[in-house]
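See structure below.
For this depiction, one protein chain was excluded, whereas all remaining protein chains were kept in their positions.
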Amino acid sequence: MWGQALGKIAQTLVVLFVVSVASFGLLKLAPGDPIQIMLGSEYSQEAYESLTAELGLDQPFLAQYADWAVRFVQGDWGTSYVARTDIFTYAFKEALPVTLTLASFSLAFAILIGVPLGVLSAVKKDTAFDAGAAVLALTGTAFPSFLLGILLIWFFAVKMQLFPVMGYVSPWQDFWGGIYHMILPGLTLSTYFIAMITRLTRATLIEVMEQPYIAAARARGEPSWRVIWVHGVRNIAMPLVTILGLQLGVLLQGTVLTETVFNLPGIGQMLTSAVLGREYMVVQAGVMMTATLFIGVNLLVDLSYPFLDPRLRARK
Amino acid sequence: MTKVDHKKVLAERLSARFGRRAVLKGMGAGLLTAAASTGAPGIARAQQSGHLKIASIKVIDTLDPHFTGFLSAIQIINNIHNGLLKIAYDGTNVSFEPDLAETWDLEDDKTHVFKLREGVMFHDGTPCNAEAVKFSLLRVKEGEPKSPHAWKLALLDEIEIIDDLTFKLHFSQPYAFLPVALNGSTGRAGTIVSPAAVQKYGADYGRNPVGTGPFKFVSWRENDAIELEANTEYFEEGLPKLERVTFVLMNEASTALAALMAGQIDGMTDCPMQLVDQVDAFPNATLYGEIEGNYTFVGMNCARAPFDDINLRRAVAWALDRETLVKQAYFGRAQQAYTPISPPMTDFFDPNIATSGRGQWFDLEKAKEFRAKAANQGEVEVTYMMAERGPVGTRVAQTVAPMLAQIGIKANLELIEPAAWVKRRNEGDFDLYDFEWVADLDPDETLYPEFRSDGAWNFGKWINTEFDELCAQAQVVLEPEARKELYYKAEDLLMDEAGIAVMAHMPIYKVFSNKVQGFEYIPADLVNLHTVSLA
Partner (left out) sequence: MSIQTPEAPTTLPPAEPPKKAKTGRRSIFLRRPFFTIALIVAAAYVLAAIFAPFVAPYDPVMQDINAMMQAPSVAHPLGTDSYGQDILSRVIYGARYALIIGIFSVLIGAAGGLVIGLAAGLSGGWLEWALMRLIDSILALPSLILAVAFIAILGQGVDKVVVAVGLSMIGPFARTVRADVMQVRVQLFVEAATLMSIPYLKVIWRHVLPNVIFPLAVQVTIRISEAILVSSSLSFLGIGVTPPTPDWGLMIAEGRAFVSFAAWMSAMPGFALALLLIALSIVGDGIREEFDPKLRRGA
């Protein structure tokens, strides 16, 4: 048991190491550097060299990486080159909560809309409702999320004035305000997952409903809503959690676009502007956080199976 | 009195530099008003109210005035800091007015004497005195790391402190104060920062700016917002009027427009040209903007084939249909340019330039004639590098490419990231690119550093020593007519040898919702908010 845990931890550390080297190296391979961007058109060679030396950007690649890695491990994430932001504050305290809020809202939307839609589709298999839900689900996966976001903004925020156009309000400080600001971005980001969950729920439930224990429940005379919503839906949890864990990457990537469109100061915007601005250390911080999140969530998914499926528990 | 003579000369020279007769008047009047308004501090001040939210779409690199390279940052910096002098605009004329200075005299042609306003405090409570000014100027001139604006104070020899509020600037050349005057006003070399704050924060001053301005810095959350609050101790009476200002940092211009229309923000520090029509059609917002001191051009790499061939360059210069460019790339908002000198430089700009025969314009026949003289008579294939940057992104390149096709030049449009674009521009690794020099007030600024043979900004490497001499000469000539002649000659060389193909002068826009009152537009891309209030 402990050996296994240690192995997992070792694996995670190796992966984080590879990820950090890869992202640092990739960005260093790209032409351009932060000082040139910072100097804009007021370019002078002396200022360029002076600032480059000041920020340690004249060091060889390995030295820069080692310097970053040693400090990062010690909890010193550095400051950004141009704007002199404290990266830990920026990435961890400011950007991460925004992205996590957005991601959890989207997941909540996806589950709250996707599961009932999928269940109803399965129950009303081969009816107009089923077909309608299928079309809806397909459309959700087919529209680029940024286009959807822009259309939602223009219709619901500008024309109808129902929701705010943009911005982030922390739900911890202002719960309803936070929800209010998250509805449009949450919806935009969740369309893909609504579609996926609807399809998954429908397919799984159809399969489940043919199982003997469902027939048994029916035979016991349990009402049909109970058969479906309790015995049936219980069995959807496991495949759902697996898929969601694996699709976390897609979700994180969706936040990049959603955050840009709705001007949310999250990791997605942070990473894109940092990659384009060659803020190497900000990119590193963002990549390490998303990678840890990804690995952590998938570990949790693994760990959650016994809880979700009594059969697995029994086997142990 | 010799003193008066010196001031008069300087005033004339300033007037020449700015091309506006009104500068003289403005300066005198300004000095008087400054003297008059220096009443005792502590007079009952107006109660500040209102919270203005304004979208800032461009990059904010740092709030340290001595290190920023972006006008978008200066827009914010100027609300936190003051300079010795500032730019004012009355609707037709740009003038210089004293800001932190109360009086300003010339002892001789190389020595300026300043007396500062009394009782001005930085936001951290330290006094803004002669020492502070000296500190700021030296920080630009010889601080470490080197300020990119250091060259603007290259001629400053010594800063001599007379008493707490009085100091003298000694220059190595006569009337050499101008670079400070010019650039101090828009917030770089001549901006005064709190020495205590610089010592406290060091390299992080840019995140903790402390000035004397109408607003105090509160916070800066990356990709989110920069918050300012009213400086209740501000030295201009009754100002600022707003209690709070939020610069909402945005990457997506169309979202900013949507937010403006939905009333979620009150303005935009910049309105990209493709959105201007929509703002015009929106009844609840007002557009502020005029043609400013700038020009856009297609740059050619004169240092390597094929554009080391003067005839090929000339062919390009005459093949660009400026009318179509203005319409299509600039949404009909810009004005065709014949030479770099722009309309706001009224003493130098020729309103009849279109018929004067000077400069470059569209003449396909002429372009084809030059093309026929070019060394390479086959199809010339060139790389045109472009990026999603600047006022109109890749629109110029997309519009220009088919025009070049007409004279047998196949321009391969290459889209690169802004970061790579800057790198390749600085290294001269391109055949064609388009660019713009903006926020210039004087022909010297607009021509000399950009195209002098050894200039760091001469990315196309157009070399012409006669041009250098003409510009250098114009710097020391005082008589406006004579200066104009010199600049015209210099421009004619640049246009004739087609170091660039000049395209247009652009308007620079700001947008405010109609709730916002009292915004004073200054044609130098400034967003000074001290006079602004919310209805």
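All chains are identified by letter, namely A and B, in their written order; residue positions are counted from 1 within each chain.
Everything below uses one rule, namely that a contact is a pair of C-beta atoms (placed from the backbone, for glycine too) under 8 Å apart; a residue touches a chain by one contact, two chains touch by 3 or more.
What you see is a predicted model, and the numbers here were worked out from it, not measured in a lab.
The chain not displayed here makes contact, within the full complex, with A, B.
Across A:L27, A:V169 or A:I183, the single residue that touches the chain missing here is A:L27. The residue touching the chain not shown here, chosen from A:L55, A:V98, A:V275 or A:V301, is A:V275.
One of A:Q59, A:T89 or A:Q253 touches the chain omitted from the figure, and that residue is A:Q253. Check A:L6, A:A66, A:L112 or A:L147 against the missing chain and you find that the one touching it is A:L147.
Taking the complete complex into account, residues 11, 14-16, 18-19, 22-23, 26-27, 29-32, 121, 125-126, 134, 138-139, 141-147, 150-151, 154, 158, 196, 199-200, 202-204, 206-207, 210, 239, 243, 246-247, 249, 252-253, 256-257, 260, 271-272, 275-276, 286-287, 290-291, 294-295 of subunit A touch the chain not shown.
Seen from subunit B, the chain kept out of the figure touches residues 253-254, 257-258, 261, 272, 274-275, 277-278, 281, 324, 327-328, 331, 387-388, 393-395, 397-399, 401-402, 413-417, 419-420.
Note that in this section only the chains that are shown with their structure count from here on.
Centroids built from CA atoms put subunit B at 41 Å from subunit A. On the side of subunit A, the complex with subunit B involves touching residues 30-33, 36-47, 50-51, 53-54, 79-80, 82-85, 90, 94-95, 150, 153-154, 157-158, 161, 164-168, 260-263, 265-266, 269-270, 273, 276-278. On subunit B, the positions that touch subunit A within their shared complex are 59-62, 67, 69-70, 144-151, 203-204, 206-207, 220-224, 248, 250-252, 254-256, 258-259, 261-262, 264, 417-420, 422-424, 426, 437, 456-457.
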